[in-house]
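Handing you a structure now.
Omission of a single protein chain aside, the complex is shown with its protein chains in their original locations.
Order of writing sets the chain letters: A and B. Residues in each chain are counted from 1.
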Amino acid sequence: MVNKKPASVPQPPSTQSTELLRELVAHLSEHRTQLREEWASRITEAQLLTAMTKDEIFAEATSVYDNYVEALATGTLEALQSYSRNLSERIIPRGVETHEVVGIVLLLRDVLARSLFAKYQGDFTKLNRILDAYEPAANRIANTVAVGFVQERERVIRQQQEAIRELSTPVLQVRERLLILPIIGVIDPQRARQLTEQLLRGIRTNRAKVVVIDITGVAAMDATVANHLVQTVEASRLLGATVIVTGLSPEIALTIVNIGVDLGKMNTVGDLQGGIEQAERLLGYKVIPVEEATAAA
Amino acid sequence: MEVPILKQGRYLIATIQAALSDEDLLHLRRALLERVIQFRSRGVIVDVTALDVMDSFATRTLRDITYMIRLRGADTVIVGIQPEVAFAMVQLGLTLEGVATALDLEEGLAHLERRARSSS
Partner (left out) sequence: MPDDIRVLIRSNLDIVTARQEGRTLAARTGFSATDVTLIATAISELARNIVSYAGQGEIVLRLAEGTNSRGVMIVSRDSGPGIRSVDDAMRDGYSTSGGLGLGLPGVRRLVDEFFIESVPGRGTTIRVTKWLR
């Protein structure tokens, strides 16, 4: 889910706090080298980002630091948002976890807060005021980076799920005009629908006349999914293709009968081999034993 | 929009070219039946490739066309139902039972030829 709201740090309540933020940014820019190094070493100490090398951590720390300071200076989060998306894209494939990303951002917040303590410890009132200005902005930034990471991660997971689903329902063309759809595993309504759409498109693009749907690998099927199967058979026929269902277990057959489908209207054959043989007969091929074929040749 | 009906030998081919109103569909039904009688056609192909929706009325009319033409001793085959349209039809519970279907014009003609061979 992409957050489409314009990103911005809440407007500072007064010119006074704008003044304070400016002073803060100046401080962070001035001590960039030292603070950045301190942060990087704290990351290593805390054993975060273990999938990355020291140099990589330092390079990313530098970019995050600069983006962080920029976000504080300009009051806008766009640059940081796009950087954190980009960062997430790079580190997610390497197995970086959510807690690590949240951890490093909190560490940076801590490193910076400590340096503010050190700088203003002599002037307690000022320290308090500068922390008041810093805290909300820092929280917003931490939130942005963490949310960016989680969103990217969710996107990757969704993509992988799609890919797995595509892979788990291959429409195979075994010979001209004949498609086989071996279904394996658990079918939920969503997968059943995707499977139907894929098959219907496959029938059209391959100009298939016969389809064998093999459900030997399907352990169980509830009424909703059984209904989908029946609809798939009907929709395929509307396109002009005949469907043969193979590997129907007694349990699934019973489910189909129970939802009121006349199994006599469905073309069913015991196993995949038998289904393919029938399909070939329908296509006008003649199935003969190998010995006869060789004898005739 | 009127649906053009083409005479090809013993067959008639009606190609629907755009979304049809109910009147257009009823007009097609009447025109097809008249032509089947006039030309003593053996088979009819209705090409619905261009239809992006087939609702209950369209489905019922196509089924009626098939049944009426059958009463004149001719076969009808509906060709070109789009995958999305077929999906929507079965969700609605419209399965065109008793009506022959084929992938496209070529397959439709092959179907009519097979029917003609097996009945002669």
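By definition in this document, a residue touches a chain if its C-beta (ideal position, glycine included) is under 8 Å from a C-beta of that chain, and two chains touch if they have at least 3 such contacts.
For clarity, every value in this text was computed on a predicted model and none was experimentally measured.
Trainee: Of B:31, B:88 or B:116, which residue touches the hidden chain?
Mentor: In the full complex, the listed residue that touches the missing chain is B:88.
Trainee: Provide the residue numbers of chain B that touch the chain removed from this figure.
Mentor: Residues in contact with the chain left out: 19-23, 52-57, 60, 82-85, 87-89, 91-94.
We adopt the following convention: only the chains that are shown with their structure count from here on.
Trainee: Just how far, in Å, is the C-alpha centre of chain B from the one of chain A?
Mentor: Averaging C-alpha atoms per chain gives centres 44 Å apart.
Trainee: Show me the residue ranges of chain B that touch chain A in the complex, using the header's touch definition.
Mentor: 79, 81-87, 89-91, 95-96, 101-104, 107
Trainee: Under the definition above, what is the set of chain A residues touching chain B in their complex?
Mentor: The contact residues of chain A facing chain B are 196-197, 200-201, 203-204, 207, 209, 231, 234-241.
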